[in-house]
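Sharing a structure with you now.
Removed: one protein chain of the complex. Kept in place: all other protein chains.
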């Protein structure tokens, strides 16, 4: 992984800024002969797109994706797939004020320091808008996975918003699509609506924790030691804007466990070994076990808020800055489909990598 | 990053198994003309090496590193540096019992499933012994960093062992070297000694959280979006054996913050902008801010324990397994120097990458 | 380098097919702050574009390039630059006949065998049309090189067409722009016009040798052993459609030299060491010497010809195939700007790589 490309065999290169004419990605290494059309990608784009309710930015973008290459007569050809999304609602005037100032908690200052120049319109390249390209790439990965591993299912949802968690006993994946937070706990979702509304009206924002679970992942994916499945998932999730922490399985809580507690004991089931628990989150030694792959990541609160914060501008003047414009009170909401997309891309990449090195042959047990 | 290599320009390729004749790494992309000798590397090896007290495995390894290439007349030549460490205390007989069985919570089963064959002696490639090569590579990175960024300091320490944390008000880095846990809180260290002794004697083990802080990191390191400094740190730390979670700055706790709280406000100091807090852990938009880079990771408890756990063997028989041998009751202890080494490698790699792309020129403020 | 991306730090990812809606490339790793506009790229596109005279395909493409990202207020921002070129004159009907048949000497059959599916319209991804993206990327590289190494000059020209060579004593680079063959020998160019016209009218085509010379390349570029400057040049040139051989300096003729003849002797000049000859083509041990970098490559004749050739179709039927359509009688002509572009990309990539690893410091002589 380097610069604007990620993946080893299934490789995604993204490009584009928040307020440029378009953004997109090149998806390379796609297996040939897989049915793919814009209609397979658009539903995932729609899930991420802004302006769908009062809890996300009011920017209106249709996020229509066009396939410009790599698909012929309805199937992938094995050549690079270019996916382009035009920007239509840039409204650059909103951003005039921050052209010279650095929003606290935002990449404004680091882009300026590193490059000496930055596209300040809407955050330029550092905008969450870049994640649209990831979702498009993820949709391609899903189409291939659906064919190669029919039973594989990826589900993302929010398990914490600010100080409000969920009750895991109430998790119902059917609920995820029924509330604006992709929350699997219907009771929590109602509380969150009130909570986030208060924060929004008080010109504040809040962080979140997203969980992405992949079921039906075959055992054997992952290339230790520096292409471990969890290492690549950590890199992929941490590369999403505003993410500050990544966990696999029990994650940070693993530290508090004893070895006796943490051992996922194994018995023989009808189709081979079965684990009695999944503290490991489906990954041991960087290789998938066949259990659900469980990944969580924390998204920090949106740094663009209407409450004034102390900062400086390019001239070195100390100012108080209010960030006007159309911002997400909880950018974590829109990170849910992005996390799912990154999971899909990483899993497919490792599926291909494993097939390349080992041919997919598996060691027998029993 | 792929398979057994990590890094972009400063690239480390590790090799070797726990009970093979030797292990080591090739360190490539090293700037030329930097003074380097075995004596610069050995102190870091000694810090990680096993058998130093009752809280780490009793395997005795001198972990003497030899430089086989890339250094001439005391300085690096810019060609690949091969570092080799011979294994001297393998005692393979200890491991006969687990040749056919899979330790719960261990990579035994996934290596078997993926490769169909595995070096079961001491965990083979999945052994924590591989981290010796990382520490050696990290020592090379430190030697280069010391010359390129004189003020840079990397400090790793343990902030949690099992259910026992530290009192951050008592953090004193001078304490870190004074106890066997690399604990910066002298009071906590005493408690931990009792706690870990009990666990050890009850045939159990426990997890830990390590924090690694780099001070003096220049602003501008990191290559968004898929070579973000935090993305590469996450990948690097997650690639260490037994790590299940990685955090930057406030990490998972960022989720509970509001935007008002999370904004690291900025004022002008004598030498440029200064941040009034560091929730971001020194990284914004994947690029270093000039503040301390703060990274934490959780290490799960050692899965090799003397308490019997239910599992299966290659024949598919259900068994209860006790892992005899010489194991770390808290493998997190030895992860401290490993985390430091990974931090050093990632920082140097990004220093070189940034110099390559931008020439190190920085945008002015004020 | 892998799949559709080449380069290490300065990385180019191309996409697009001959008869798709568009093609282009993502140029990543570009130093920030370099002035760049479509007008800097277009002249190089015009040099390559088809339909300019009777010696190239009659397909009419304006080859207008659009910058979709990575440039703001007239300068590069250090983020990926997306360059898109729309296809406007596809005329797919021309290609209906070869949808099911494999042109001898063409990639039709290998794409079919590898991928099981292929975009047969105009050769799809294997079309020389892909080289438009390389020329666009090369123009970006030139803009950066012009700023970083002001004296660097890249000149490409044809030194052989079919059985007709040039007289090196008559080389005059000013001639290159004056004839349709980029031939530096005015006398040869006239002969070639007659020769190629005959071939064209007899429904045949012919190969060519292109030479690309870069003057003003600083000493020290190249990363031995597997990122040698010549190794990367060989890879880059061989990746151009229809190229079958690559030479550095004396190239294949080096085999016939003795060590006494081949030694480029050195004397001290006003500004340091000077070589008395350049058999090495400016590269020793994979690293540039400061002399002109000299690279040649052979382009095979266009395989799409109006003379019937024996082949088979997808059904396995033996047929005689005539390739109708608009083809280049000597596709080597249009390879000249492509070779220049690849040279520019490789040199810039190595300039950045070298700056990254060594900081550009040079060993003194004298």
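In this document, chain identifiers A, B and C correspond to the written order of the chains, with residue numbering beginning at 1 in each.
Here is the rule we go by: a contact is a pair of C-beta atoms (placed from the backbone, for glycine too) under 8 Å apart; a residue touches a chain by one contact, two chains touch by 3 or more.
Quick caveat: nothing in here was measured; it's all calculated off a predicted structure.
> Looking beyond the chains shown, say which of C:18, C:179 or C:289 touches the absent one.
Result: among the candidates, C:289 touches the missing chain.
> Touch as defined at the start, partner being the missing chain; which of C:106, C:142 or C:334 qualifies?
Of all options in C:106, C:142 or C:334, contact with the hidden chain holds for C:106.
> Provide the residue numbers of chain C that touch the chain removed from this figure.
Residues 1-6, 8, 14, 102-107, 109-118, 125-126, 130, 160-163, 199, 204-209, 219-228, 230-239, 241, 244-268, 272-273, 276, 279-281, 283-290, 296, 298-305, 307, 309-312, 314-318, 332, 354, 358, 361-366 of chain C touch the chain that is not shown.
> Could you please point out the chain A residues that touch the chain left off the display?
Those residues of chain A that touch the unshown chain are 9, 29-33, 78-79, 224, 352-353, 355-359, 361.
> Which chain B residues touch the hidden chain?
Listed in rising order, the touching residues are 2-5, 11, 13-17, 20-24, 26, 28-29, 32-33, 66, 68-70, 72-73, 75-82, 111, 114-119, 124-125.
Throughout what follows, only the chains that are shown with their structure count from here on.
> Counting only C-alpha atoms to place each centre, which chain is farthest from chain B?
The most distant chain relative to chain B turns out to be C.
> Mind having a look at which chain is the central one, using mean CA positions?
Ranked by how close its C-alpha centre lies to the overall one, first comes A.
> Whole-Å distance, chain B centre to chain C centre, using C-alpha means?
Going by mean C-alpha positions, chain B sits 45 Å from chain C.
> Specify, in ascending order, the residues of chain B that touch 2 or more different other chains.
Each of 224, 358, 361 in chain B touches at least two other chains.
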